[in-house]
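For this depiction, one protein chain was excluded, whereas all remaining protein chains were kept in their positions.
After this line comes chain A, so read on.
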Amino acid sequence: GGDLRLRNFVSPADRKRFSTSVFIPFSRKTLCSRDLEGSEAMAQPLVKKDDDRDDEAEYSPFMGIEKGAVLQEARVFNDPQLDPRRCSQVITKLLYLLNQGETFTKVEATEVFFAVTKLFQSRDVGLRRMLYLMIKELSPSADEVIIVTSSLMKDMNSKTDMYRANAIRVLCRITDGVLLTQIERYLKQAIVDKNPVVASAALVSGIHLLQTNPEVVKRWSNEVQEAVQSRAALVQFHALALLHQIRQNDRLAVSKLVTSLTRGTVRSPLAQCLLIRYTSQVIRESASNSQGDRPFYDFLEGCLRHKAEMVIFEAARAITELSGVTSRELTPAITVLQLFLSSSKPVLRFAAVRTLNKVAMTHPMAVTNCNIDMESLISDQNRSIATLAITTLLKTGNESSVDRLMKQITNFMSDIADEFKIVVVEAIRSLCLKFPLKYRALMNFLSNILREEGGFEYKKAIVDSIVILIRDIPDAKESGLLHLCEFIEDCEFTYLSTQILHFLGIEGPKTSDPSKYIRYIYNRVHLENATVRAAAVSTLAKFGAMVDALKPRVFVLLRRCLFDSDDEVRDRATLYLNTLGGDGEVVETDKDVKEFLFGALEIPLVNLETSLRNYVAAEEAFDINSVPKEVKSQPLAEKKAPGKKQPTGLGAPPAAPPSTVDAYEKLLSSIPELASLGKPFKSSAPTELTEAETEYAVNVVKHIYDRHVVFQYNCTNTIPEQLLEEVSVVVDSSDAEEFSFVLSKPLRSLPYDSPGQTFAVFEKPEGVPAVGKFSNTLKFIVKEVDPNTGEADEDGVDDEYQLEELEVVSADYMQKVGVSNFRNAWESLDADLERVDEYGLGPRESLAEAVNAVISLLGMQPCEGTEVVASNSRSHTCLLSGVFIGNVRVLARLQFGLTGPKEVAMKLAVKSEDIAVSDAIHEIVASG
């Protein structure tokens, strides 16, 4: 059946992708060339429109400018009697041409450059400045630079400061290393020159030169340090930037610099902003080995009272980004940001709301005080501000404010751009997952906006959201599917129609009344293009396969499709009628057929493509079993764009990083040693085991099974000159007594920038939530790679690389699974399955902090928004739900109260299907 399966691999989505990539650019091109013709035609007065004529009438000194003519004009540079004004005009014209995107050929550029160098003869200051600009724009080659060097060096020593500053900037821009050592002495003097323009010119040039000639610039440290003390604001700014660049790899030196400057006075607001950034860096790097008060926090807080807004903002932002920031540390920063929210300056409002929006993701409670100011921003003229405000509110809002917010959003949806609508839709989606009880209101909102006008990306975001709600909230399934059905009745996007049909085929047959969807699906066969018709045929077949009662009707419909005008539609109908037995009597669909209809593609598309290419060139028949299943260079590292991790909806492209459970399952089952372990109970989010920007980037995903844990190490080699082979992680489990090592699955080869995985498997007592710490060492053979040929040396060297520790914690054994109605769920479990106990949690930062600590300790899903603690409240009840290892549903009711100034006590009631699990939860809290 290789051939049979193969056809199924090209899903409707892929077909659509192929066809759009062919057609859309083609039609655009046609359009563009038409436009061009149109504008050429406008040169004839007869077809000109009136307003076009007005435009042309507008005078421009560059009207009708033409490169060839200007290059001719540049001959005036060679005149024995230079006319400075005329020469300046010609340079301006040349610069205008370059500015408009015109390019000079190598020959033209050289000619202009040589002509321009003649202008050093003139003593006209204006012309000299234009000359400087021109030389920078031409970026001359090394041999050309030599010609102007002596002139520029003369200017560098001129009495005119303006000459000196500009000559430095030009020379440093075009110079190479050899020349740089010649002028180094002048530059060092210039850095401490009393004229700030000259000093800044030298310092900024130093910042650029540090990238190409670090060893030279580093020798200027003393002068730069002196310039940091300059009374001129911008000199101080440029000097500080350069000094930090010079020392950035020396943590101690940066720390010293910050220590001394935070005590002194920094005059320039820009320099103060830099100091705040460098201070944050020092705090970040010292955070891991210090306890108690955070160093330099007082400095950051002091900057909140600076007179310059840019400094206040920089400091507020720095505080919000401190790792593990406490609510006490946050408060003063939030207060100034709140003031900015009502500023008359849009930039200030934007800066504040953008920062608060980020804070709301991690500390929603800290932002709730700003809710009133935030609500008034919903009607802000600036739509970026309004959108950030609304999404912040959606993140911080509680269940009771949902309805009011939805009303406000409905009012302004119609007058914002699609890309903002997408942001709103995504915020609504996460709100719905947070408050599953509110799904009706939110689903209604989504279905309403689905009916309105909108572009593809927007519609796709809505459809994706509905799909996710259907998957995550069982109660939302039937209404969600019907909304999607109504949408495809009048959907202009083939891609979305095919995706929805595919989804319907999977979910529809499992509903209480599958027959009601048939009409919507069969309508597609009548009304749509071939791609959608083919997808509809596949969906019909799936209903036929799953619902025996519908089989005869489905067969009738499929037979009608045999007369379709399109090959693919007819072929599919024939195929399905045969596989489902449509020509004989109605029998139960057998397992193989179901697998064929519903099975996922187990082969990476890239591998399939390679195999098919080989097949086209070869003689033998194609064998699907010969296609390798091993996943090569899967981008599992997930280092890029951590903020963009969205739940994947319908339209997830097949190449997307497989961060979802499904993808992990697929990966694990493709490896024989791991496939035998069964299905993982839970896969954790990746934890980084290396710092950013190191030679090798490794993160780990913990897969928890009943009797095993599997550590999946995602490795990336960031050194282009190296090829790593036989990569494995040696795990020391001496601090994890209950675990015993089973096997390690090394990675055969890890080329540059192509992530791969190695695995380690441990056994543990069945069903027991064992915890422990594991230390990790990356082991590998390293081979040099020739950068020119890309070929690796034959001989390699054994090497090791120390990674961070990883820990298996109780929360790893708990799946976050919410319930839509906590009370019903709670009452459905017998009272004798309940275990209650009280705990003193000791002194805590705040009630909210205590609640969050317990939630993350247990790793359960907060229900009904109860993770949010109202400010100033002295008690709080939190409802949690989850599934514990062994597939045991667990519910927990936590009542917190303040007993002393900061003392928090907690009453914990746990119910679960297994009383032993209720006890285990208490044990986790007692030992945590």
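A few points about this structure:
Here is the rule we go by: a residue touches a chain if its C-beta (ideal position, glycine included) is under 8 Å from a C-beta of that chain, and two chains touch if they have at least 3 such contacts; residues count from 1.
By our rule, contacts and distances are computed from a predicted model.
Of "Mitochondrial import inner membrane translocase subunit", "Sodium/potassium-transporting ATPase subunit alpha", "Coatomer subunit zeta" or "Auxin-responsive protein", only "Coatomer subunit zeta" is the UniProt protein name of the chain excluded from the display. Check A:His238, A:Arg533 or A:Arg835 against the missing chain and you find that the one touching it is A:His238. Contact with the chain that does not appear here is found for just one residue of A:Lys118, A:Lys188, A:Lys218 or A:Arg277, A:Arg277. Looking at A:Gln89, A:Ser221, A:Ser286 or A:Thr511, the residue that reaches the missing chain in the full complex is A:Gln89.
Here the missing chain is touched by one residue of A:Gln72, A:Gln100, A:Ser414 or A:Asn448, and it is A:Gln100. Take chain A: the residues that touch the chain left off the picture are 55, 58-62, 85-86, 88-89, 91-92, 95-96, 99-101, 103, 123, 125-126, 128-130, 133, 136, 159-163, 169, 173, 195, 197, 200-201, 204-205, 207-208, 211, 234, 238, 241, 244-245, 248, 270, 273-274, 277-278, 309-310, 313-314, 317, 344-348, 350-351, 354, 381-384, 417.
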